[in-house]
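Step one of this worksheet: look at the structure below.
Here the complex is missing a single protein chain, while all its other protein chains stay put.
Which chain is which? They are A, B and C, in the order written, and residues in each are numbered from 1.
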Amino acid sequence: MIINHPLFGPRDAAEFVYLGDASLMNRPDPKAEDAIQQFYEYMYLRDNPAGEHRELWFHEQGDRSWLIVTRNTFTHEITKVELARQS
Amino acid sequence: MSKLKPNTPFDGYAREFDGLNISHPSGFEIASLAVANGEYKAFAKSFKKTYGNTLPEPGTWNELKNGKTLWTGQNQYFLLQYVEDDRLDETLAGKFDGEAYATLQTDGWAALDVSGERVHEVLERFVPLDLRSKEVGFGARTTAHHMSVIVLKTDNDAYHLFTPASSSAGFLDAFEHVIGNIL
Amino acid sequence: MSLVDNSKPLNFSFDGKSFKGFEGDTLASALLRNNVRLVGRSFKYHRPRGIIGAGSEEPNALAEIHQDGVIEPNRRATMIKLFDGLAVKSQNGSPSLNFDILAINDLVSPFLSAGFYYKTFMWPRVFWEKVYEPAIRRAAGLGRLSTNPDPDSYDKGFLHCDTLIIGAGAAGLQAALIAGRAGARVILADEDFQMGGRLLSDPQLIDGICGQGWAEQTIAELHTLPNVRLLPRTTVYGQYDHGIYGALETRTDKIGAPGARQVLWRIYSQNAILAAGAIERPIAFANNDRPGIMLASAMRTYENRFGIDFGDYPVLTNNNSTKRNHAASRIDTRDAQWVSDTRGRKGLNSVSLNSGQNIETDWLGVSGGWNPNLHLTCHKRSRPKWDETKACFVPDINTLPENMQVIGAANGEFSTYEAFASAKSACASLGHKSGKPPKAEDTPLSINAFWHVKGKKRAWVDFQNDVTSKDITLAHQEGFSSVEHVKRYTTLGMATDQGRTSNVVGLAILADARGQSIPETGTTIFRPPYAPVPIGAFAGPHKGQHFKQTRLTPSHKYAAEQGAAFVETGYWKRAQWFARNGEQGWRDSVDREVITTRSSVGICDVSTLGKIDVQGRDAGAFLNKVYVNSFKLLKPGKCRYGLMLREDGIAMDDGTSARFSDTHYVMTTTTANAGLVYRHLEFARQCLFPDMDVHLISTTEQWAQYSVAGPNARKLLQKIVDQEYDISNEAFPYMACGKVTVCGGTRARLFRLSFSGELAYEIAVPTRYGDALIRAILEAGEEFGACMYGTEALGVMRIEKGHAAGNELNGTTTALHLGLGGFVSKKKDCIGKVLSQREGLVAEDGLRLVGFIAVDSKDQITNGAHFINIGDPKDAAHDQGYMSSVAYSPELGHYVGLGFIKGGDKRKGEEVMAVDFVRDNHINVRIVSPHFVDPDGDRLRV
Partner (left out) sequence: MRYNALQILKQGLTGHKGWKPAWRKAEPKFDYDIIIVGGGGHGLATAYYLAEKFEQKRIAVLEKGWIGGGNVGRNTTIIRSNYMLHENEGFYEFSLRLWEKQEKDLNYNTMVSQRGVLNLAHTDPQRDAYARRGNAMILNGADAKLLDVEGVRKLCPFLNFDNARFPIRGGLWQKRGGTVRHDAVAWGYARAADMRGVDIIENCEVTGFAIQSGICTGVQTTRGQIKAKKIGVAVAGSSSKVLTMAGMRLPMESHVLQAFVSEGLKPTLQGVITYGAGHFYVSQSDKGGLVFGGDIDGYNSYAQRGNLPVVEDVCEGGVSLMPMIGKARLLRMWGGNVDMSMDGSPIIDKTHIDGLYFNGGWCYGGFKATPASGYCFAELIATDSPNDTAKNFRMDRFSRGLMIDEKGQGCQPNLH
């Protein structure tokens, strides 16, 4: 596959490492009383849709940036690529 | 001066092929500069004042007084300077105190210069990027035969290659293997 | 006029017999030139088979190339470019091609119908692996693989273009010409070593000159365009995501030739034009598989391109496309004429027609219509649609993969003029204008869909897998009527030609049996690769020592001089031990290294540990978020041990972090997890705590770092560290760090860290000085009898000290399990803190890391043993835990072990069984403290 890096253009996805659903960016508040339940849902449950999916990729062999890629999990079409951390 | 004699990968390496030359550039130090949060403007200004050119855009490198600078990531640059100073990081830390953080990189990378009219015929079996269509001033990090490599386009048919030092023997072996299959 | 160069004869051998062919021949054309018709044996019935095609669709003529003891099996004779000295053998016939004993299967064929093997071979049970299966496996399979390593060299490469054109027939050449002249970056690939496609086979005029001439002239012009790259003998075998195509270029068929025999290209295209032409299909009639029965189009190719004369021969056809030089009889199903049977066991000698007429002939051409070569449109699971008038499947425009167009015969546009017209419109849609297409033949295909002749005798559909029309009707009768079930039950289309000549005929027969139309029956879809690709080509240069990169430590050269035995640690090579003369086994060397270190001083290269520069105003706060320990109060000049958790509360990695200034820490990770930790930290930095001013730069390769450990460590280092730096215990206490210089001014970093449990420092210099420093240290250490120690000795010492390492931080253990609960700061949050408190992870009877020694000192404790309480049965229900690390302690004179056991921290002194079936070593062990040597750590603080 090809990921079009927002800063310098298309790169073969083989240069990236996949982590998973972009929901992993929303770390719950560790001080909440039901913290264990919130962290359980945050770490273990996934929508795992057959369709559009916002997911995290790490450009390990490139500029070491984390990207949020919006990709269709059935057709693999990528419609959007953003930097996880807007510098 | 120190009793410890330095030795770097590819010391003194040079080879001529039909349409391709490889040599080992030396006499420079490399340091990385990471811009402190909120200090980009200040750093960019003092950088330009010191080296006479602006910070490079993503995917490019800029010529500087006495060296080059390469964009390596968000708010991160490599600075290459032709100086005999294995404390370049400490020099830079002083110069850009509070604006950027410096780290010595020279020893981590083994450097090769490749050039010649058949350079792209060889590199197309080595690096996945579309180097033929890139301008001079292109610079990026990618892979070559599962190893990391930084590629700087220095002329229409000439490139600086930097690869991690610990695997540099295997990198050169693989590169010569590809050349042997073509030239 | 043929494209073979008669002035260049080439010698080759087939099954030991020598023949002559010419430059430009394929093995197939050379065999036919020498009137060799019997070339192979079919898979199940071992029937004699001959060449039927002229390209990669060939199902029968499979051969082994033999050279210097290496065999390349299953090569299509039609795709081997003849070279002088080529030696090939036929396949699947034993003892010989001419006399194959397994041909008896043909006699008992009524009992070998589709799927018979699912209904028998079930009794007696043990016979399956002992008798039935070995017999089946010997009969099955095609070519042989020699067990010698593949000597060939393969390369991999990457090409970029605007437009990839697949197939260099009339349509492909014309599209390349238009796009090339317009300046687009074009790649034109064709699987044949001679570009031109059907232009080389069907005599026709284009703009007044012959087809072959037009092809030659067009190729010549394309060579002059720098933006066009021609790739002959290159099969585009697969279409992948986002315009990526896989292609295999073959440079020679000679085994062991210099240079890369094949190159596996990954092509990045903006758009693609599929112009792969079409493949003629046979018709199923009784005994239609005899050598000499060929596709009519293939015979024209052998006549016109290779200059072979078959004399006069009849052609069975259901369409008008079979134009021929000779006027021999034409058996046209549109006039209700067809072939009802044939004779000639090892080669055709006569055919009989439904009219009762009998024709003596050695050759029969068959033309059952054309199948567009649309494989590459299906690789992303889009399905072709049925075209009733042309009686074939054509690409479905609205499900075509993005940025792909199909032109020419591949799109069902069979005439040469249509090919040119579709090339013009395809290029126009890419913005490349062009004038009127060249004048060429434009007769539309007229066809009546005649698929098979019903009858009692077997009519072959899939020649290679021996699937007959009766097999397909039987499959339907047994309920396997979905097109996918028929394929799997009968193996139709699962042979090496992947159903190129059989799928559609088989489908038509199935539709007949189901009483439905072909579109209602549906079709199976093509999967990559278009044509088989050697596994060696997919591996490319990454084999043998180049399978993965090799990382060498700064002291590698010196270590080798000292007799180091190296071991793989991830991609690193690390010295495991240093064998000295007179030492018998590795245990002698390792014990010596440990004793030397514990009694005087030992040196170990620790450069492979991950080293990360953590810099920024919030560096301390960031470390607090990723480690369970608190780093806020760590002052510059100090180090601290850190345990890192995954967010699920499980231990991930550990190491020490040294603070050099307010905004500068140097973190170390284990060798194995360096990459994993760096990725985890960048995720935390960029995605979880983006507002922090913290920056991470990997410096693993920037610094050469050596551990100097033992009672004499300080004395030795005082000869290395320059005098102005006081490294006494008072000035440089345990867990101190600082910048120093060594050997007269070389910059260095010094740490008071110890993994061995001895008085120890770690000294680091820029890697360029690494080789010189290790030699200086050992030279300085001579007076103390210093030696280098490897990973094995390091392992012994850390086990003696009870330090957890990779075997303990195995991804299932928490700080509590590891006995490191004390490090977990109560006040602050950190990654993993919350989920580490789940009930299952804090259970009282959970596993705990403790020490183990054999109750009887003669016994040897072994790693991987499971603990069972004495008196309990040895089964899973009574399993108490497992041994994770074992070493022989020279200091204590016996084996010591670390392991996990339920409630271990509360069972010190208890004896349990250590059960080790795989090493047949069941012994009793005692649970003890894991800190075997210097439990209070006095030696560290001297």
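Quick note on the criterion: a contact is a pair of C-beta atoms (placed from the backbone, for glycine too) under 8 Å apart; a residue touches a chain by one contact, two chains touch by 3 or more.
Treat the numbers as computed from the prediction; the structure is a model and nothing was measured.
Q: Going by the stated contact criterion, tell me the shown chains that border the hidden chain.
A: Spelled out, the missing chain touches these shown chains: A, C.
Q: Based on the whole complex, identify which of C:F121, C:F660, C:Y734 or C:Y888 touches the chain you can't see.
A: That would be C:F121, which touches the missing chain.
Q: Any idea which of C:P232, C:G307, C:P534 or C:G563 touches the chain not displayed?
A: Of the listed residues, the one touching the omitted chain is C:P534.
Q: Consider the whole complex, including the chain that is not shown, and state which of C:E441, C:D588 or C:D879 touches that chain.
A: Checking the options C:E441, C:D588 or C:D879, the one contacting the hidden chain is C:D879.
Q: Hey, which subunit A residues sit against the chain that's not shown?
A: Per the touch rule, subunit A residues meeting the hidden chain are 1, 12-14, 18-21, 36-37, 40-41, 43-50, 53, 55, 71, 73-76.
Q: In the full complex, which bits of subunit C touch the chain not displayed? Write them out.
A: Missing-chain contacts on subunit C: residues 43, 70-74, 110-111, 113, 116-123, 125, 128-129, 133-134, 136-138, 140-150, 152, 154, 156, 238, 240-241, 244, 246, 264, 266, 379-381, 470, 474, 477-480, 482, 484-485, 488-489, 491, 494-496, 498, 527-529, 532-536, 538-540, 542-548, 550, 567-569, 646-650, 652, 806-807, 810-812, 835, 838-842, 862-866, 874-876, 879, 882-883, 915-919.
The working rule: only the chains that are shown with their structure count from here on.
Q: Which of the two pairs, B-C or A-C, is linked by more C-beta contacts?
A: B-C
Q: Just curious, how far off is subunit B from subunit A if you go by their C-alpha centres, in Å?
A: For subunit A versus subunit B, the centre distance works out to 30 Å.
Q: Could you check subunit B for residues that touch two or more other chains and list them?
A: Each of 75-76, 128 in subunit B touches at least two other chains.
Q: If you look at subunit A, which of its residues touch at least two other chains?
A: 12, 64-65, 85
Q: In their shared complex, at which residues does subunit B touch subunit C?
A: Where subunit B meets subunit C, its residues are 1-8, 32, 34, 36-38, 75-76, 86-87, 101, 103-109, 124-125, 127-130, 132-133, 145-147, 164-167, 169-171, 173-174, 177-178, 180-182.
Q: Can you name the residues of subunit C that touch subunit B in the complex?
A: Against subunit B, subunit C makes touches at 153, 155-160, 185, 259-260, 263, 266, 268, 541-542, 546, 548-553, 571-572, 613, 615-617, 663-664, 691-693, 695, 697, 699-703, 741-747, 765-769, 771-773, 776.
Q: Under the stated contact criterion, what part of subunit A meets subunit B in this complex?
A: For subunit A paired with subunit B, touching residues are 7-9, 11-12, 14-15, 61-65, 83, 85, 87.
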